[in-house]
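Take this structure, written in structure tokens, and hold onto it; I'll ask about it next.
Omission of a single protein chain aside, the complex is shown with its protein chains in their original locations.
The first chain written gets the first letter, and so on, giving A and B; residue counts start at 1 in each chain.
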Amino acid sequence: MRRILRGAAIPVAIVLLWEAGSRAGLLPMDTLSRPSDVAVALVRAFADGSILRSTWQTVEAALSGFAIAAAAGILVGVILGLAPLLERTVAPSIEALRPVPAVALTPLTLLLFGFGLRMEAAVVAFACLWPILLVTVAAVRGIEPRLLEVAQALRLSFASRLRKIILPAAAGRIVVGLRVALSISLIVAVTVEIVMNPRGLGYGMIVAAQSLKPDLMYAQLLWLGFLGWALNALLSRAFGRWHGAFGPGVRP
Amino acid sequence: MKRWAQPAAAALFAAALLLLWQVLAERQFISPVFFPSPSRTLAELYREVAQGQIWAPLEATAYRMFCGWALASLAGVLLGAAIGFSRAARDYLEPLLDFMRPLPASAMVPVAILFFGFSNAMTIAVIAFGAVWPVLLGSLHGFVSIEPQLADVAAVLKLPRAQAFAKIAVPNALPDVLAGARVGLAISLILAVVTEMQASQTGLGQNILLAQRSFRSPELYAGVVTLGIMGFAINHAIVLLERRLLRWRGAPA
Partner (left out) sequence: MNRIVIAALVTALAAAPAAAQNPKANIGYIGAADFTPLFVAKDKGLFDKHGLDATLTRAQIAPNVGPAIISGDLQIGMGTGPNLLHAAEGGLPLVAIAGASRMKKENPIAGLVGRTGAPIKAATDLRGKTIASPGLNTMLTEMLEKWLYDHKVARNEYTLVEVVFPQQHDMLKSGRIDATITIEPFRTKMTSDGTGFNIANYVGEVNPDLLAVLWMSRRDWAEKNPAAVRAFRAAYAEAIEWCRSNPDEAKKIQAKYLGFASPVNPDYGVEVKLSDMEFFEKVGRELGKLRGPVDVTKLVWK
């Protein structure tokens, strides 16, 4: 109980200061709005279904892109992990492509796919591919060599080897990479919506701001934060507390 | 295998990718106005370097990126240490941080502009906001996953807390902190570019944006390639730094 109170202390203080500051006229209202107004806007957005629609659009794009990146990343990662020579050939090219900000690709994907789900999923997939790929390569490379020798001795087919030995052994670390990518997918999807694609929560925030409704914009932003937090909490429940792409932590 | 064979193979692969790009561009699946060939892109890049236009924006972006990253790393390590070692700090901070983490940094730009104006300080603040998370998570993991035997050693030797921290906790956490910092640096570069676009700061990001809006795609792609080269070079530098700092560990991370 004490933990919950402590956890709530700072956020509640921020909200109270924000409300007091705007009522006292200290804060610029056109851009910041008030917590009480934001709460009202949030309730209204739920009531008319708009925020649920936008949420679904954003989540759809984020998950589609994530799924593509996961499939490609794990497959290619396993292959590269098992073939170090191939990996060393390909690695510099990957290192050169990785720093390209996914958002810089939006004009290109727009021209390829037009407005809508596909362009957004493509950008999300590009952004999520790298963490999954790199973590998978590292995970597969870290598999106990004896396990691989056993697989060889048993003359298992590639598919069997994958299913029975490689994936289970590497699963722990791969899952961590997937979790990182999942968080990225949501952020990138929203960024694409802010910048270009007329659908989803990001687009909703921009339209709200342009329609002179900063309360609605902040309502959507807070809802987005909540979504991200909820997603992470769910994953923690399912896969244990994690502290980033470095494996589950040992809590003191 | 000869020593030059591996780098040669890597170079060949990269060249093959460039060739693929050239072929796709010439086939004109996408209008060449939006998808220039590598030859046009590189020609534009050469022109920018030869005429010296590229250095000022590059420097500006790099400066913000490094400052934001430094701030993020410092904050990340401090917060990670605080949360790792103090139950009270964890109780107060963790829920707030968990909520702030998924917020896209680009959504923070308007607020940051209000508080800091159109200045480097603003971009650095936004970059730090986005880049702190991997460092925070890395240091947290590093600090809490101390080998139990090391903790026992510290207890047996009755090391004062400060010494235990410096001699045991920090070296133990270093690999994870550095790994987190490396991810943080990649994020810093992306955010430096994105905030430039949103807040009219001169730099590579703004060049890319203006090129896109004037339909000058070779300039756009030249800018993207420059970013790629920058990211590549910096990452490499960090890996070398990591290797030096972690030499005492023996096996690579």
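Operating definition for what follows: a residue touches a chain if its C-beta (ideal position, glycine included) is under 8 Å from a C-beta of that chain, and two chains touch if they have at least 3 such contacts.
Values in this document were obtained by computation on a predicted structure and should not be read as measured data.
Colleague: Which residue, B:33, B:88 or B:240, contacts the hidden chain when the whole complex is considered?
Modeller: Within the whole complex, the residue contacting the unshown chain is B:33.
Colleague: Touching the left-out chain: which of B:173, B:186 or B:199?
Modeller: Of these options, the touching residue for the absent chain is B:199.
Colleague: Would you mind spotting which of A:162, A:194 or A:219 touches the chain that isn't drawn?
Modeller: Only one of A:162, A:194 or A:219 touches the chain omitted from view, namely A:194.
Colleague: Can you list where subunit A touches the absent chain?
Modeller: Per the touch rule, subunit A residues meeting the hidden chain are 28-31, 107, 110-112, 114-115, 194-196, 198, 203, 206-214.
Colleague: What subunit B residues would touch the chain not displayed?
Modeller: Interface with the chain not displayed, on the subunit B side: 31-34, 110, 113-114, 117-118, 198-200, 210, 212-217.
Everything that follows uses one rule, which is that only the chains that are shown with their structure count from here on.
Colleague: When the centre of a chain is set as the mean of its C-alpha atoms, what distance in Å lies between subunit A and subunit B?
Modeller: 17
Colleague: For the complex, which residues does subunit A have touching subunit B?
Modeller: 2-3, 6-11, 28, 31-32, 85, 88-93, 95-101, 103-104, 107-108, 111-112, 183, 186-187, 190-191, 194, 202, 205, 209, 221, 224-229, 231-233, 243-247, 249-252
Colleague: Quick check: in the complex, which residue numbers of subunit B touch subunit A?
Modeller: Going through subunit B, the ones touching subunit A are 6, 9-14, 17, 30-31, 34-35, 84, 88, 91-96, 98-104, 106-107, 110-111, 114, 133-134, 137-138, 140-142, 144-145, 176, 179-180, 183, 186, 189-190, 193-194, 208, 212, 220, 224, 227-232, 235-236.
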